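This is the structure, below, for whatever I ask next.
Only one protein chain is missing; all other protein chains are in place.
By letter and in written order, the chains are A and B; residue numbering begins at 1 in each of them.
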Amino acid sequence: MFRLPVGKMLTRLAIITSRIMRPDDANIVGNVHGGTILKMIEEAGCIIGTRHCNTQTGDRCVAALARVERTDFLYPMFIGEVAHVSAEITYTSKHSVEVQVNVLSENILTGSKKVTNKATLWYVPFSLQNVDKITEVPPIEYFSPEQEEQGKKRYEAQKIERMETKDRNGEVITPVSLPEPYTVGFSQSSLIHLVGPSDCTLHGFVHGGVTMKLMDEVAGIVAARHCKTNIVTASVDAINFHRKIKKGCVITVSGRMTFTSNKSMEIEVFVDADPLVEAEKGKYRAVTAFFTYISLDKDNKPLPVPPLKLEGEEEQKRFEEGKARYLQNKAKRLADKEHKQ
Amino acid sequence: MFRLPVGKMLTRLAIITSRIMRPDDANIVGNVHGGTILKMIEEAGCIIGTRHCNTQTGDRCVAALARVERTDFLYPMFIGEVAHVSAEITYTSKHSVEVQVNVLSENILTGSKKVTNKATLWYVPFSLQNVDKITEVPPIEYFSPEQEEQGKKRYEAQKIERMETKDRNGEVITPVSLPEPYTVGFSQSSLIHLVGPSDCTLHGFVHGGVTMKLMDEVAGIVAARHCKTNIVTASVDAINFHRKIKKGCVITVSGRMTFTSNKSMEIEVFVDADPLVEAEKGKYRAVTAFFTYISLDKDNKPLPVPPLKLEGEEEQKRFEEGKARYLQNKAKRLADKEHKQ
Partner (left out) sequence: MFRLPVGKMLTRLAIITSRIMRPDDANIVGNVHGGTILKMIEEAGCIIGTRHCNTQTGDRCVAALARVERTDFLYPMFIGEVAHVSAEITYTSKHSVEVQVNVLSENILTGSKKVTNKATLWYVPFSLQNVDKITEVPPIEYFSPEQEEQGKKRYEAQKIERMETKDRNGEVITPVSLPEPYTVGFSQSSLIHLVGPSDCTLHGFVHGGVTMKLMDEVAGIVAARHCKTNIVTASVDAINFHRKIKKGCVITVSGRMTFTSNKSMEIEVFVDADPLVEAEKGKYRAVTAFFTYISLDKDNKPLPVPPLKLEGEEEQKRFEEGKARYLQNKAKRLADKEHKQ
C-alpha cells in the first residue's frame, strides 16, 4: 500500500505530510496561524531537500533554508481541518535546490478541499563534518529542456535579489513612551526566544520554519494591536536567510507596521540573533521580511483597516516603499489573472 | 503532483504523513519513544477513520479509538530520521472501522529505510450533535470476497476480546514505603495530567494517541527504574478504550512491573479519569494495557534484565499470567516465522 517511487523519481517527488490542525495552531476564533503553515511547509522542504542532497556519495549534509519566495495565503484554514503538505524538487543548481510546496486543506467532515498555499523554497546543503562547507547538489532529471530553462531563470532571478538584500540591515525598533493609537509606535512589538533543541536541525542550527513561525507571531500581534479585530496572514514577501542561527542563541523578533491600504496592513519583521554565551561574536541581523495581514469580520469577510498615522520622515519613507510593494503585487496579481483567462 | 486517488478509493487509501524525529520525541540516547510513534499512528487512524465515516449524508461524526491490536516495535527509530506513517481502511462493520497503519523510518542521510511498526486500530464514529450516539459506517468495497471474509473474522475476534476485558477493573496501585530494589513496589510509578485543549478531538474527548503516549511514558519510567539502563518499547498488547475521557478531566496513569523474562519486562498500565468539576460522575478506569520493554546497551544490543523480586501471592499470580502472555506471544512469533518460510 505504501509504494515508494522507483529509481530517480524517489528524490524528486514523494513528500506528503498530513496533520490535523489543533487549538494551539490557531488564533482565538479558530483561524490557523500563517506561521503554523509556514513551519509545516519548511519542514517538508527540509526533508526532501536533505534527502536529495544525500543521494550521492561524499559528505553527509543537511539542507538549510536560504530563501522563501513570496507566498500568498489563498484561503484561511481552521481548527479540525487536515492540512496536506506536498513537496517536490523542481530545480537544482550546483549548490542549491528549489522545492515547490503545496498546501491543501481538507474538511474531513464535509469532504471539501482547497489549495491554501503554494510556496517556493531554496535550500543550500551544508556538510555535517564542517558546518561552513557547502556541498554539491546532485542534478535532477527534467521532463523537458524548457522545464530546466525556466528553473534556471528562477534561480538567476532569486540570486540577484538575495545579493541586493544582503546589506539592508542595522535598523532597530526604538520603543516610544505613551504612543498614540494607530501610530507605528503604538503597535510595534517584540519577543525573545531562547533557541532550544527541538528548534534545531542535526547541525544545531535553527530550522527556517521555526524562525518564520516566530516572525508571523510578532507580525500578528502588531496587526491585532493596530486594528483590534480578528486578523490573518494574507501573504509574506520573499524572505532571505543570510546567516544561520545556532543553538543556544537568544533571538529577538521585532515587528512594526510600515503601510496600510484600505483592507491590508504591511508589517516589517526583523530577527536578531544574540549568541549569549559566545558574546564576542556579537549580535547580528539574521532575517528581515514583510508580512501582509488582513482584518476579518465574523463571517471571514475583509474589514476596512484604520489608516496608519505617520510620524516623521522615516515612517513616511517606509510607507511609500510599502505602497510601491503593494501596487506592484496588485499589478502582478491582475496580470496573472488575465494570463489565466 | 499531489494526485488524490479517484472515486471510491479516496476513502480507503491515502493518508501518508512524514515527520522528522526531534530531540523531544526521543530519550536521552536518541531512541524515539514508543509513545511518540503510537501517537502518530493514532493520529493517522483518526484522520482516515473520520474522513471515511463522513462520506455519506447524515450526522457529521468523529471517529473515536475503540481498540488497538497488539503492536510490535520491530526496529528502534532515532532523532533525525523521518517517520513515514501510512494508513488504510481494511474493514468496516455497521458501527466500526478497521484501520491498518504502517510506520517506515527513513535515514535521509544514508537513504536506508525500515518498516518499524504495523498496527491495527478499530474506530467507532460518534455523532457531533450527540456525543453518545454512534453513527453508521458507510461500507467499503473489497478487492475480493476472501478479503471481506478475513476482515469479518478479525472483527468478530476483537469483539469477543473487548467484551472479556470490560470488567477487569477496580485494582489500584498501592505505594510501598522504603521498597527494596527489583521489587514491584520499587519501580511502580504514576503521573497525573490535566487534559488540555490540544489533547482533544473536536468533541472535546481525549485522542487515544495522547492517552497511549502517557501510558508509554509511565511504562518507560517503571522499566528504567527497574534496570537503570537505556530501555525501549518492544511491544504493546491489545488496548481497549472502554470509556471516553473528556476535556477538563484529570487522568492518573499508573504502571507496575508484572513479569520479567531474561531479556524483557512486562509493565501493566492503568488509566483512571477523574472529571474534577462534574464530580458527581466519579472516577473511573478508562484504559488498561500491558507494555513490554527491553533494555539496550550502547550498541543497541539487548541486555539481560534483572529478575523481578516477587512479594505476596498477588504479585506471584500476576507474574504467572505475564509469563503465559510471554510464552503465547513467543509461540505466535515462531509460528508466523515458519509460516513465512
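Basically, contacts are C-beta pairs under 8 Å (C-beta built on N, C-alpha and C of every residue); 3 or more make two chains touch, one makes a residue touch a chain.
None of these values were measured; they are calculated from a predicted model.
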Residue of B:K247, B:R285, B:K309 or B:K323 touching the missing chain in the full complex: B:K247
Among B:P23, B:P138, B:P179 or B:P302, residue touching the chain not depicted: B:P23
Which residue of B:T135, B:S189 or B:T260 touches the chain not shown here: B:S189
Touching residues on chain A - with respect to the absent chain: 23-24, 27-28, 174-175, 177, 181, 189-194, 196-198, 217-218, 220-221, 224-225, 228-229, 247-248, 250, 274, 276-279
For chain B, residues in touch with the removed chain: 23-24, 27-28, 174-175, 177, 189-194, 196-198, 217-218, 220-221, 224-225, 228-230, 247-248, 250, 274, 276-277, 279
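Here is the rule we go by: only the chains that are shown with their structure count from here on.
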Interchain centroid distance [CA atoms averaged], chain A/chain B, Å: 36
